[in-house]
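Quick one: this structure, given as structure tokens, is what I'll be asking you about.
The complex is shown incomplete by one protein chain, all other protein chains being positioned as in the whole.
Labels run A, B and C following the written order; every chain starts at residue 1.
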Amino acid sequence: MNEWLMVLLGTALVNNVVLVKFLGLCPFMGVSRKIDSALGMSLATTFVLVLTSALTWVLEHELLAPLGLGYLRILGFILVIAATVQFVELVMKKNTPELHQVLGLYLPLITTNCAVLGIALLNAQEGAGFVPSVLYAFGSGVGFTIALILFAGLRERLALARVPAAFSGAPIGFITAGLLALAFMGFAGLTNH
Amino acid sequence: MNLFVSSPHAHGARPVGQVMLLVMLALLPATLAGFWHFGWPAIYLWLVTVISCAFTETLCVRLTGRKAGPALADGSAVLTGWLLALSLPPWAPWWAGVIGGAFAMVVCKHAFGGLGQNLFNPAMAARVMLLISFPVEMTQWLAPVPLGSAEAPSALGALAITFGAIPDGMTSASLLDHVRNEATQGITLSTSLTGVYDPLELSVGVRAGSMGETTALLLAGGGIFLLFMRVIGVRIPAAFLLGIALPAALAHFLAPERYLPPMAHLLAGGVMLGAFFIATDYVTSPSTPLGQWVFGLGCGLLTWIIRTWGAYPEGVAFAVLLMNAATPLIDHYTRPRIFGRTRSGRSLPPAAPKGN
Amino acid sequence: MGAPDTPLFVRLSRLLKRWGAHPEGHKYPAAGTEITAIPLPALLTLPLSQHVGAPARPVVAVGQRVLRGQLLAEAAATISAPIHAPTSGTVTGIAEVPVPHPSGLSGMAILLAPDGLDEAVEFHGADPFTLEPAEIARRVAAAGVVGLGGAAFPAAVKLSQGQRTPISTLIINGGECEPYLSCDDRLMRERAPAVVDGARIIRHTVGAGRVLIGVETNKPEAIAALREAAAGLEGIRVVPVPSRYPMGSAQQLISWLTGLEVPAEGRSADIGMLVHNVGTAVAIHRAIRFGEPFTKRVVTVTGGALRTPRNLEVCLGTPAAALVEFCGGLVDTPARLVIGGPMMGIAVNTLDLPIIKGTGGVLALSAAETGARREEGPCIRCTSCVGACPIGLLPLEMAARIRGGDLGASVDLGLKDCIGCGTCAFVCPSKIPLVQYFNHAKGELAARERSKLKQDAIRELAEARSARMEREAREKAEAAARRKAERERAKAEAAAKAAAAAAAAEKSASEENTA
């Protein structure tokens, strides 16, 4: 129990997928203009993360490993992730059109979200069990959510700030992200106890 | 005479410059005590940091094509430098002050558009940046060597420290460092605290630490002065102190051998400075009353968590930065109730008049 | 504080939520001077729009001689108010003149040259307690009484509103929380019996049970005078309220006195409350008891740049310059001239503006009083404005969004609940003109609403036109088709005839042949 909590804490805060591992920067910069869409995006990503990590675990352990096809991991994972995202999009379009309208442009981004592939590959590399893999993915999703929503709030305020033209737009976004990463350094070591 | 002048036609507020002056006034006693405790190197470091901030502020304002005079006159740059100096090890090398000050002004303030636009407290962001980049220099604490005492360096000798290096054998650990080190060696608190922890000593500053960490009593006094002058509100400092004292008290009650007593948490490190002077920074703290409680509690709680379980012995700066990051979100979700409306924003129902 | 029957928890919560501001009073020396009438000016300018609602419609002709109290312009709609002649004289014109308005634009006004005789029409007073409530409301409407607390909302509308919704409490607003102004203060001190009588008339009209007269504690003489006048009268209570801006705002006063909040999208009548200003009470008293229309009001003339500040009773339409002159003129070039109070009044650049029904003050403020004119600084998010806002809004956030052009977001933050009291701008250390941001946004939104309505109307017109064009085209085509068909039929008939004729000819020929 305690161990699982540490995995969660570790992936969500200490080794935050965006701010410490620098994975998934594309949606982090792209879908952080409004708190609401950031929330939708991060929830969708968390969902996809958990789903794909479970699927890729099955793929890895039931297909690739027994057949000795480890070298096809990246290709196979991409295939599964892309199909899953597509599927999620279809379902979302049908059942929650409002959310789809907000995320419509960005959902396909999850396909190429390196956080999703990265987490799946990391799990495979470490040979983690099924439950830890899913937990790890879930923690990463939570970390992604925290980072994205915090950042969206900051950017909503940035939009109202009188940022000098030289910094306005992406530059100040990256500076803010850097400072946010600086703040997250404070969580270092939390899971060592 | 000008047309299109909007009401009101009278103003009753303290101008921004005056607010900053009052804050500096409140910081003065603790700073002077710090100077006395740590002598000339501390004074030099303070000067270097403040000058660095003022200089980079001037530079930035000039770059944006404005006159530097009014921007400097509001005192915010000097105050940032001052707060940064107070949070550095008192005998830190000169370049720490210069780099920190420049980072605070250029990256944390003017890149965002100057006064009022920044998202993170510049002093704390600079402090954290220095700590991460120069961990050795930023953790060289020393026990107080009051001005006039035998070990205190002379005004001239101090130059060699600020612009050179600290002589060997002078450094010592702050209380939090000490506890952290002992704890990693498996020594219980009651042993490690013997002869080290004395609330009275901590409150008057006879302890290793940064200038703004040691004289807790004077800092709290300055904070209360600001409260009294209505420069700051009571919510953030109160919530900050509660946020650290409550979990600390609970943990200490459950496992006194593992967790520091709440008094030690309150008096050691930068809690007083943080609660009264850093977290209360207008620009980077929430604007809603409820949000200010949340913010303060979050600062306190995070400080305690980082101190207790984190890799860094002191967590005030990190906690403040993290809560700064959460400020827009807190504001977004804690909007005050509007008169005549429910919290969710719907109009109150017409109430049937009471019979009379 | 002697707020009656306010629940304890409401009183306790007030300790935590300290909205409002405490501007310097500046009530004296004007508040210490008796109300004085001033001589008639050479020309009275009576704008047709002195109230909230539709401008009045003139019923006099240029050149016509009118008597004091004679109707000059009638109410043009349900929410409108008539205008009467303040004295006898000749109507010299109905024209566009500068009116007290922040834009400095002109509006239509009736110009009346007094003849100095001050002949009056006959007034018919009555005992209000023998009159039907509807009749009282009618008479108040006919007398042109409007709310004198600043908004100038036709008073009778509120009275008849009271007949539709049960009113439990009548609140007479003697807050006068605006600094500098003391016209209500003097009115309460000198004409307390009229205030109380007016309150009784309104109570009778709306059938309210009790009357609370709320007066800020900085007017002890007014409180004493009112208490004396109300002594022995059942259900009328004078309640001191703390001196705090904007305590004189109806919602804030109701909330302070009763602990009830007016619904944001409702009216005070929705919670059984009715609020009238003390000046309005006096005007209603005069309109009913003596049948006098509303043509005179008390105006505070004061400010650091004025020689002898005082309270004057003036005819509506008197130029502000005449008041200032009567007070000894200016001692200094004023930094700002204000019509109304310093918190919500409007800055003007001339004194050649008429006193209208809602004018409570004429201020000539010195530079020291307005605060050295400094440019707007950046917002440092000090949240002074958040604490000061009596409505619980976030002025800094609203202004930031309006500055960024996002009016919709400012509405989400509660722009429409803003009462424009100016407390936020008063306490702003960066002197950000918050009120102007909000007024700009409100005006802009109203303008968009208007343009949207216009566009909807235009769309309908355009659709009607295209439908008509289509119909015309169709009809034309049909007509053409019909004509064509006709032509063809005619042609066919002709052909058939010709063929028949030919056949007949042939036949006859062949017959001939066979014959």
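A few notes on this one:
Just so we're on the same page, a contact is a pair of C-beta atoms (placed from the backbone, for glycine too) under 8 Å apart; a residue touches a chain by one contact, two chains touch by 3 or more.
Rule of thumb we're sticking to: contacts and distances are computed from a predicted model.
Only one of "Ion-translocating oxidoreductase complex subunit B", "Cytochrome c oxidase subunit 3", "Monovalent cation/H+ antiporter subunit D family protein" or "Branched-chain amino acid ABC transporter substrate-binding protein" fits the UniProt record of the hidden chain, and that name is "Ion-translocating oxidoreductase complex subunit B". Seen in the complete assembly, the chain not on display touches A, B, C. Check A:L5, A:L79 or A:V131 against the missing chain and you find that the one touching it is A:L79. Residue in contact with the omitted chain (choice from C:E34, C:E228, C:E376 or C:E486): C:E376. Check C:S13, C:S451 or C:S508 against the missing chain and you find that the one touching it is C:S451. With the whole complex as reference, residues 33, 59, 63-64, 67, 69, 72, 75-76, 79-80, 83, 86-87, 90-91, 93-95, 97, 105, 155-156, 158-170, 172-173 of chain A touch the missing chain. For chain C, the list of residues touching the undisplayed chain reads 49, 99, 101-103, 105, 107, 375-378, 402-406, 408, 432-433, 436-437, 439-440, 443-444, 446-448, 450-452, 454-455, 457-459, 461-466. For chain B, the list of residues touching the undisplayed chain reads 4, 6, 63-66, 113-114.
Just so we're on the same page, only the chains that are shown with their structure count from here on.
Ranked by number of C-beta pairs in contact, the top chain pair is B-C. The distance from the centre of chain A to the centre of chain B, with each centre set as the mean of the Cα atoms, comes to 33 Å. Look at where the CA atoms of chain B average out and do the same for chain C: the two points lie 50 Å apart. Mean C-alpha position of chain A lies 56 Å from that of chain C. Contact with two or more other chains is made by residues 162 of chain A. Multi-chain contact residues of chain B (touching two or more other chains) are listed as 114, 117, 331. The part of chain A that touches chain B in the complex is made up of residues 35, 149-150, 153-154, 156-158, 161-164, 167, 171-172, 175-176, 179-180, 182-190, 192-193. Contact residues on chain B toward chain A in their complex (touch as defined above): 64, 107-108, 110-114, 117, 119-120, 125, 128-129, 132, 302, 305-306, 309-312, 315, 317-319, 321-322, 324-329, 331-332.
Across the complex, chain C is touched by residues 159-160, 162 of chain A.
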